[in-house]
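The other protein chains are all here in position, but one chain of the complex has been omitted.
A and B are the chain letters, set down in written order, and residue numbers restart from 1 in every chain.
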Amino acid sequence: MSITETMNENRHLALGLSDEMVLNMYEDMVLARKVDERMWLLNRAGKLPFLVSCQGHEAAQAGAAYALNKKKDFLCPYYRDMVMAIVFGMTAKELMLSAFARAEDPNSGGRQMPGHYGSKKYNILSGSSVVTSQVPHAVGIALAGRMKGDHPVVLTSFGEGSSNQGEFHEAANFAGVHKLPVIFFCENNQYAISVPLSKQVACENIADRAIGYGFEGVTVDGNDPLEVYRVMKEAVEKAENGGGPTLVEAVVNRLTPHSSDDDDRSYRPREEVEQAKEKDPLLTFSSYLKQVGLLDEQKEQEIHKRIAKEIDEATEYAENAPNSEPEYALKHVYAE
Amino acid sequence: MAVTSYIDAITQGLREEMQADDRVFVVGEDVGVRGGVFRVTQGLHEEFGEDRVIDSPLSEAAIAGVSVGAGAYGMRPVAEIQFAEYIMPAVNQIVNEAAKLRYRSNGDWNCPIVIRAPYGGGVHGALYHSQSVEAMFCNIPGLKVVTPSTPYDAKGLLKAAIRDEDPVLFFEHKRCYRFIKGEVPDSDYIVPIGQADIKRQGEDITVISYGLTLHFALEAAEKLAVDGYSAHILDLRTLYPLDKESIVEAARKTGKVLIVHEDNKEGGVGAEVAALISEECLFELDAPIKRLCGPDVPAMPYSSPMEKFFMLNPDKVYQAMKELAQF
Partner (left out) sequence: MAENILMPQLGESITEGTITKWMVNAGDKVNKYDPICEVNTDKVNAEVPSTFSGIISEIIVQEWETVEVGTLICTIKTEGESEEHGNTVDTEPVKHEEPLAVPHQEGMKKRLSPAVLKLAEEHHIDISTMTGTGNGGRITRKDIQAAIEGKGQETATAVKQAVKFESASTTAVPAAKEQKPLTSIEIPVHQQDQVIPVTAVRRTIADRMLQSKHEAPHAWTMAECDITNLVNYRSKIKDEFKQQEGFNLTFMPFFIKAVVEALKEFPMLNSQWAGDQIIVKKGIHISIAVATDDALYVPVIKDADQKSIFGLAKAVNDLAEKCKTGKLTIEDMTGGTFTVNNTGSFGSILSAPIINQPQAAIMSVEAITKRPVVVDNMIAIRDMMNLCLSLDHRVLDGLVCGRFLQSVKQKLQIMDMDIKLY
């Protein structure tokens, strides 16, 4: 056995991630994938009007969220960040309540589409559907956290298309000037709905944009949760030590159409999708865990079974949970 | 009580709130060392330091967006947009984010921020330093929009805005800054948001206005009194949500209503006020509801005669008032 192979085998330990943590990471990724798949089913069965998918982004999100301290740090996520929400505490039941827009949904009480994660108890700021709007909020939280002395690190995520929006640039510049502990996390899946990366940006990497704001930009393979974790951990440490923001670009593949209302066959070659599926991070991470002896077929089956049961229960609960009274639409416009 | 200018009353209110509450901070362009281009934040940088009086980059969306985040986290940001028309790049943050955060999170989060902006013309400010932009924000539930006309109201409303749990747009008429002076108590007081105020009692016609044009109406009312007519004048103070009760009551009092504002007429605040009155008290009206407003052109020209043509003045208001009184 060569040194390289040994190091490969124990990559997570070298990064300070325990065996238990990487297994949890894997379970969170599987849970998200399975909830997502269930939502597709329910949508196609006519039970859910809409969903927007996280498939293909799980590794990037898990690697990023595990580098944060969910008790202290904050998320200003975007609509694909189901794994991040799960890592920060969101349960399958809560995700399903949101999918069915039930009164009990902790994200919005059934007001927002699914995928709009937000909950004070989980340190996730509620966001809108207007892409990139959440990015300046992260800067505001970091600024406020510094004033209050809590010093949270704030992660805000967005797609590569969103990095064209003015608010990304304004927020990055503000954070750069004030050296705020913000991590700008771009999940570059190379499509903004139907428009490919080549028509979105003229620079090679989204990470290249950071230099204009006086901080570092790093591009990382978003299919590798450990590599994402490594880059993120460095960014978090830098932020905590007053070194200011970092732009982390995780290159991922979108394994589904943009949303349940989209059909990607009109703009995306099938071969490309098939190739992407071969690099599905759930498969690659599972083989890594098997390689290092943390997982075998049987254990994997157990995990999948447990999660399937959890999702069945969550679906059952959410489907039967009450809606809000119609007049509840009038509540929470202003403080009462 | 001291006689204080409108601008100094705002500074005073801001300073008192910053002294009383560590969560209050100021962010905007040139608000720090320079004390703001109009000098509203003068002296605050010296007193509270650069961490609480933040010179932001030239970046309105960031000023608003960062404030939303900081407000959600529990601070009380008071953002300054240098001129009201520069608020446009920040509209997404104000309308889609600040105004909707509480609602979309089912009351979990809220956004206690104040965005101050000088508006209005008559200062040779041309198209982009003279606009009245308030109407665009007056059909956005979740937002509050206030425009004080007197120094007393300016201080009291600002303090109320800072303490409010929801986002407040605080529009300051820049012609009023040094032109309007009045008694302002040194004490801590607030003027509640959502309450209009009768600035003059009268019997013959009701004038509803806000900001600079309210002063024109008061001046015109004195002249109208010589003609034997008395004007009842209501200062809206809060443009959104409107104080519906006070508006309807003031309209009922005389049955003849003139609405006056500098902002252009179509779709202005006056349109909503007029609609409300016609819905609520048609059978007490004795004349068609009248509006006297700026012309429906894109904005105010720089050239002095054209600017004067755009602007209302006490004479124009007097004529409209008299015409209605005689109806």
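Here, contacts are C-beta pairs under 8 Å (C-beta built on N, C-alpha and C of every residue); 3 or more make two chains touch, one makes a residue touch a chain.
Here the structure is a predicted model, which means the values were calculated and not measured.
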Among shown chains, those touching the left-out chain: B
From B:188, B:279 or B:315, residue that would touch the chain that is not displayed: B:315
Residue touching the undisplayed chain, where the options are B:15, B:163 or B:181: B:181
On chain B, residues whose C-beta touches the chain left out of the figure: 7, 37-39, 118, 123-125, 129, 174-175, 177-179, 181-182, 204, 218-219, 222-223, 226-228, 255-256, 282-287, 304-305, 314-315, 319, 322-323, 326-327
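We adopt the following convention: only the chains that are shown with their structure count from here on.
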Gap in Å, rounded to a whole number, between the CA centres of chain B and chain A: 42
Residue ranges of chain B touching chain A (in the complex, touch as defined): 25, 51-52, 54, 56-57, 59, 61-62, 64-75, 77, 89, 92-93, 96-97, 100-110, 141-142, 144, 164-166
In the complex, chain A residues that touch chain B: 74, 76, 105-112, 116, 118-120, 125-126, 128, 130, 133, 135-145, 147-148, 166-167, 170-171, 173-174, 177-178, 331-335
